[in-house]
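First the structure, in the form of structure tokens, and then the observations on it.
Here the complex is missing one protein chain, while the rest keep their positions.
Entry: chain A
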Amino acid sequence: MRRVSVDIGGTFTDCFVAWDEHCIESKALTTHQNLALGFNEALSNACKTLELSERELLSQVDSVRYATTLGTNALIERKGPRLGLLTTAGYKSSVPLSRAKGYGVGLPHQQQMDVPNAQRPDPIVPIPMIMEVRERIDYAGDVVMQLDEDDLRDKIRQLVDKGAEAIVVVLANSVVNPVHELRIREVFLDEYPGHMLGAIPMLLSHQVAGRKGEYVRAMSTIMDGFLHQAMYHGLGTLELNLRHAGYTKPMLCNHNSGGMAQLNSTDALQTVHSGPVSGIAASEHLALQAELGNIVATDMGGTSFDIGIVVDGGVKHYDFNPVIERWMVSVPMVHLVTLGAGGGSICRYDRMFQTVQVGPESAGSDPGPACYDRGGMKPTVTDADLVLGYLDPANYAGGHIKLNPRRSRQAIDDHLGEELDLDTIACAKLIRATVDANMANGIARELRTRGYEPENFTTLAYGGNGPLHACGIARALGVRRILAPPFASVFSAVGAGNMSQLHIHEMSAWTPLFDANQRRFFDDYPRFNGIVEELERRGREDLVRQGFEPAQIRYQLELDMRYGNQRVETAVVTELNRIRQPQDVLMLIEQFHQRYGERFGSGSQTPEAGVRINTIRVRAYVENPGISFKDIKPSAIRLAPPPPRGERICHFVGHDGPLTTAIYDNAALMPGTAIDGPAIVVTRATTYLVEPGWRFQAAGQNAVWFTMIEAGDKA
């Protein structure tokens, strides 16, 4: 297999090239002014390793795939067109009010609680650019009030006169009956034909999100409209760059749904957070190939700690109303939770409880931790790691950043030492224990709210700080092993190379499988099957547009179900693709019963209150060959450690005195190598910290296992 996959992040552009049996990792700084430059540099680095020209490489790969944070950056910088919003009369303040809780969405818990300082984010659509349309459709799709077209033309004119560069249409209940949204577009095109220079794009909400919830659907459509231009130009430039460099196939974009598609089948919103989601996709692929079972994927970077879940057996964990930047939206996105814990997390004295608090505030990369010597005065996790001896001041981040340990000590002493009445080392250990516990608690919460236990999962630790904190997280989590995956420093890019073409279509559909009041079972099979057929048709169209034959396409039906009037919608993945008989209905009810019991506890089910399907979802996909992960499991044969490169005095949580700690280099990554802690392995991209009582075991493709050493077990 020959393939290039890229994850364009905020700081680095990561590139992963699969070239027959070779897997090449490379990095370059992201060039925000022109993303192609960073990509070209990263690709050029990989080509040097393979001794190929870029043209030779690009002309022979099966695909080039991108995961990108372009959309997130555009949102943060508010770079987008002036949007106008047309919405159902009586709903004009729905978006500005953002369901009340919008002031705190996307913020850390402490800020959510601080209502007197509440501040909603600057709006993407300012209030004067919101116009009401006189129409109304009810929950069942019946027209309550016909669209007033004279009024509509007037409102469109007003938005255009106010400088709208794109128009978003969000009408109540349009997902069950889109007739008015469709008519609005006809009227709009009649007034402002699309072939004219300066034609204004119009987005209809029911085409962006298929489930009910007018606010979240509005925000999805608004974001799509807002990001469209930036993404179109950004990704278009990248595709052009590839053409010039000899690549002739369509460029592929990774989606936050865990799939990918060509540009012609990608909407802007689907690309947001596709980088971190790609890491989860890589985890899923790794789990399958290496038979690792359940996986919780964690990515500890400079400012945050991302957690994702991959479950053996295909249960998908989505967020149906994920938060993007400061807004809730309505797209099925692979579940990903972010905690404020990273190397840059700021530590402060907690006066009330006489201890240390770590995060969620972060020093970021500017000014960064105190040891960066860029003006940061507050102690951070990286400062603690440096003081404890884990980091090489002269060789941090591949030598790009020189660290000043004196600054770290000073920051820790000034802000924590006196109040805690502890010396610098003790403070640093406390910081480390606290941040590791915070991350472990975050992982445990994520798993347990879904009915899983951490000990039944393999924890993956990647990202810049993951392997440095792996043992601490595992200890706090109560698990005995943790895996730093292969190609850990470009793991999201690896994931980008493993995705399949996938399109998810869903539709809100009130479907009572068991009506508790009437004690009747669902029997309108044609209606249900008709919806499934329609969703399959949409997925098929997406894939056929990209050159696939209908026979290649596979479908998976997922149902969001609930008891009575609950809010929860537990996703049930079913082998059924149609309902044909009462037994099928009972089978769905039973599947739901099982899944719900696993999640919330046996006996918590209430089928006597009724069982209902709220949303029907179809995943249409074409399977692609992925990167081959080999020999990931710990080898039974243990190789002796290579000679250490040196040694340092380090301090460890749970150990009173300093410990002399051997330092190893790349040689330690030879598969089978076993090193008992305390030890540190430093490679060009990653620092692996092996705490006392833990063992480092190198596996294939630079994967590393940290395992707790059992009593009597010697390396």
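In this section, contacts are C-beta pairs under 8 Å (C-beta built on N, C-alpha and C of every residue); 3 or more make two chains touch, one makes a residue touch a chain; residues count from 1.
Note that contacts and distances are computed from a predicted model.
This complex has a chain not shown, and the name its UniProt record holds, of "Heme exporter protein C", "N-methylhydantoinase B/oxoprolinase/acetone carboxylase, alpha subunit", "Na(+)-translocating NADH-quinone reductase subunit B" or "ABC transporter ATP-binding protein", is "N-methylhydantoinase B/oxoprolinase/acetone carboxylase, alpha subunit". In the complete complex, the residue from A:H32, A:R82 or A:R134 that touches the missing chain is A:R134. The chain omitted from view is touched by exactly one of A:A609, A:L639, A:A667 or A:I709, namely A:A609. Of the candidate positions A:G9, A:G71, A:G104 or A:G225, contact with the hidden chain is made by A:G104. Taking the complete complex into account, A:R448 is the one of A:R448, A:R527 or A:R545 that touches the chain left out.
From the options A:C15, A:L85, A:V216 or A:V585, the residue with contact to the chain not on display is A:V216. Mapped onto chain A, the interface with the missing chain covers residues 88-94, 96-97, 99-101, 103-104, 109-110, 112-120, 126-128, 132, 134, 136, 138-139, 144-146, 148, 172-173, 212-216, 350-356, 430, 433-434, 437-438, 441-442, 444-445, 448-449, 478, 508, 510, 512, 515-518, 563-568, 600-601, 603-604, 606, 608-610.
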